[in-house]
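Read through the structure below, which is laid out as structure tokens, and then see the notes.
Removed: one protein chain of the complex. Kept in place: all other protein chains.
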Amino acid sequence: MNIMWMPFVLVLVILVLLALVRLFLGPTAGDRAVSVDTVNTLVVAILILLGVYFKEVIYIDVAIVFALLSFVGTLFVAKYLGGEL
Amino acid sequence: MLPFLLTAIFAFSIWLVLTAGTGDIGLWSAPELAAGVALSLVTAGITRTFLCRSRNFRMANPARWLLMCLYILGPFFLEVTRANLDVAYRVITGRIRPGIIRVSSDLKTDLGIFMLANSITLTPGTITVDIDEATHDLYVHKINLVPGEEKRETFQDSDLFSLANLPAWIRRIAE
Partner (left out) sequence: MIGEALTYVFLVIGTAFNTLGIIGLLRFPDVYTRMHATTKMTTFGTTFTALSVVVYAVAMFLGGNSVMFPSLALHTIIAALVLAFTNAIGSHALARGVHKSGCMPEPSVVDRLEGVLP
């Protein structure tokens, strides 16, 4: 069973670049934070696909840890925007 | 003491799932099990005040976890699919009519409110913006208000969902 994973990874990478457009344009700080949050989600998807492409489970562990750590980062940005930090 | 033990068991079960298939004692190898016990005890020692903050041990019952799995796979998944198709339609056509509304809920416990807020964020074209801690009212940003809805003061939580009554499910799981 040969699945072509790489085209989907490429599409996701292009989506990350498009999300970075909003990071560049975004009029307020909130837009930029939302864009970074989106990039984090897409990076998790890319890591899962790369893990199954290279047949290495460690990529998926990295994806789990990345999801948790980026969540902490998002919470800090949100606290900072709300002026509670 | 009970929060410490429950947190340790929770952390250890996650460790067991993550390291399954490494050896031959059941599915695990002896060093992995030893490291898991040590690390989950350390984790429980650090975070024992977070997981059981409201001294509410209802979720220690495995039947509730089973019900939660059923909830996620059944009604919640249906609602998520419908909400995504709805938002996809709004992305393509650009027809939006957003506003922040106030939703009152009958749920009492912290866990119930937490699950309701997360379900609202992921499901029907709505995002939880803030929670009134005292009265447990939610302030919800809705992407498409039907004309006339903006005059209502408060909404009941089950008005937001159309396919399944998610608050009733959450009450069964968390209360």
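A and B label the chains in the order they appear, each numbered from 1.
Throughout what follows, contacts are C-beta pairs under 8 Å (C-beta built on N, C-alpha and C of every residue); 3 or more make two chains touch, one makes a residue touch a chain.
Bear in mind the structure is a predicted one, so any value in this text is a computation, not a measurement.
Put simply, the hidden chain is in touch with A, B once you look at the whole complex. Of B:R48, B:R64 or B:R102, it is B:R102 that touches the chain left out of the display.
Only one of B:L6, B:L41, B:L67 or B:L122 touches the chain withheld from this view, namely B:L122. One chain is missing from the display, and on subunit B it is touched by residues 14, 17-18, 20-21, 80-81, 83-84, 87-88, 90-92, 94, 96-102, 117-118, 121-122, 125, 127-130, 132, 139, 141, 143, 145, 150, 153. Seen across the whole complex, the unshown chain contacts subunit A at 1, 3, 8, 11-12, 15, 18-19, 21-22, 28-31, 33-35, 37-38, 41-42, 44-45, 48-49, 51-52, 55, 57, 60-61, 63-64, 67-68, 70-71, 74-75, 77-84.
One rule holds in what follows: only the chains that are shown with their structure count from here on.
In this assembly, the C-alpha centroid of subunit A lies 21 Å from the C-alpha centroid of subunit B.
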